[in-house]
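Below is one structure; the comments refer to it alone.
The complex is shown incomplete by one protein chain, all other protein chains being positioned as in the whole.
What follows is chain A.
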């Protein structure tokens, strides 16, 4: 299996696409956080707690959780580009026990997603303290809390990379997979968060579970604004468990989906 994981990491780093990963991580973690701190949540519409409060700090950092599309796309491309460029035949010829190939992709993209998450977290921390200092406000959350929130978000990025691998293995078609991911993360889940009745399920959806890690959710605030109420987020540990369950579900889909399909 180690050979296969090494091959997947080599596959990832031998096309120019991976070079966009660190840049995207810095933008997602750093630029977004800096922008929100500099603008100030208190100037959002509706106004929200400022960075000088713990709730405001959590809210600003929680926005990083809305950029999980990036690692999910990287994960999806790991499988769908094999079908798009027809390298999948070579891959299954070199390892016909297909579950091992997909297992290696899951392992490699867990590693890649975690690295992406760590860069995001580091950029987020730098931007939070840097922008707060530039603006002349103190960060309302203590450093341990900030570290805990960012660590949770880093782990979430790895989970979304795994979810991308699973979805890519299920759908196979690259364009369709990217559309499904984008539509779900930025339309369906947001709609479900604010539609009365359906919003009760939001805490159990991937976005709600990710928000639970930060104990703050812009979508929940939006739901309160629209409907006057929002379903409470899960406790952080339970949110992590729900995210882990999605990762396991995606892993199972990734391993099982290609088993009996013909490669023609």
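Note that in this section a contact is a pair of C-beta atoms (placed from the backbone, for glycine too) under 8 Å apart; a residue touches a chain by one contact, two chains touch by 3 or more; residues count from 1.
By definition in this document, contacts and distances are computed from a predicted model.
Selecting from "NADH-quinone oxidoreductase subunit D", "Aspartyl/glutamyl-tRNA(Asn/Gln) amidotransferase subunit B", "ATP-binding cassette domain-containing protein" or "Phosphoribosylformylglycinamidine synthase subunit PurS", the unshown chain of this assembly corresponds to "ATP-binding cassette domain-containing protein" (UniProt protein name). Note on the undisplayed chain: of the listed residues A:53, A:81 or A:148, the one touching it is A:81.
For chain A, the list of residues touching the undisplayed chain reads 3-4, 6-7, 10-11, 14-17, 81, 85-87, 89-97, 260, 262-264.
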